[in-house]
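Heads up, the thing below is written out as structure tokens.
Selected chains from the complex are presented in situ; the others are not included.
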């Protein structure tokens, strides 16, 4: 979305010069407003990638399979690709049946539709998972990064109870453009990583744990209070959001 | 406190044998009940060390200076020594004035009275503090251990943001009978220590931090959810309790 003032000025000058009728100018001005596409129960925001660097994706958790399929197909048509996260089992099934060429990832409950021809990946993000149980969230991040054509390197089961597993992989981690660190329970891994690397660290608390983990609150609070400066945090189990944050950084690097 | 049944049986046999009058037997039975000493506003539990391995100490936070001084002197008289924790400034001042030979520690807000002749210390506890701001709590633990004549080794400012500081002191830590780990903010240090040592690890969350540390809740939850197995936790800022837990372990070793 360019500055509205610049747009207005150019158009006004064209109107004044008679190169544009008021009706055509109104059409032009309207085109400057962000586009929207209407499907039943949804208004698609098809300018979102231009504006915010990442196209509208579908949060499928609170939607019926029919709603998700309809929006998925409309986004695929408008943007050439589509991504749905947090799909219930029946939604994954419906997408598999109704959308040709969709790729379903059961563990992260995501569905992706991409054009057949993909450009070379931009940049590289390290995705760390503290434990095996954190993998579905790390997978959601990886799927999202791949959807945006960003490179990914994975290190799994490197939690702080055996810190040598992380130390032995530091060289790899330090070469990434940013690090996504996925951890449940006490969520200590981002603090240790943040003290050892200079690149951005995006911490993702997970709901892995029980009792006083309170569905991920313990990990979330731990990460927000990290003694390693400059660690940022996203919502519990939000692998998608961490990936988009990393993509914003890649967007910036390539700007 | 011996089994009441064994005591009763012995005494009953003495009564039956005429070696003891009923009145004397009643006195004997009463002596078997734990002792208590009354001062205004308090009932002192002077058998507590015999029963639970550590004498009654004074939690001075909710008491008037007059109450604390009176109980301190009564405990000193009954037990030969006394300890008061969480003393407000005016209470420290009152103790300094009224109790001969009391040792005041301003930073941890404790007051101690000990007999002049001390036996050789038993065992050795490592007291780790993650940051400089955690020192008052670590000091409270150290004062309590010294009060119980237990050896102490200190490592301060060894938090996980610069994990090499801990790694360089591991040999010292591993030689201790138990480790008390004091940390605020995200409270990650006990997890890292717990993954590196085989001795008991007692974690003490502190209220150091701000915002979403919620006065130590973040650290407390982090420690309760430690991925390092077998880490135990005490209340926020409870250096005293951690020390008594360690003393119970030393009691056990020497039993």
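Here the chain labels run A and B in written order, and each chain numbers its own residues starting at 1.
The rule is simple: a contact is a pair of C-beta atoms (placed from the backbone, for glycine too) under 8 Å apart; a residue touches a chain by one contact, two chains touch by 3 or more.
Fair warning: this is a prediction, and the values are worked out from it, not measured in the lab.
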Identical protein chains in the complete assembly, only 2 of which are shown: 8
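Keep this in mind: only the chains that are shown with their structure count from here on.
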Complex contact set, residues of chain B against chain A: 130-131, 159-163, 185-188, 191-192, 194-196, 209, 211-214, 217-219, 221-229
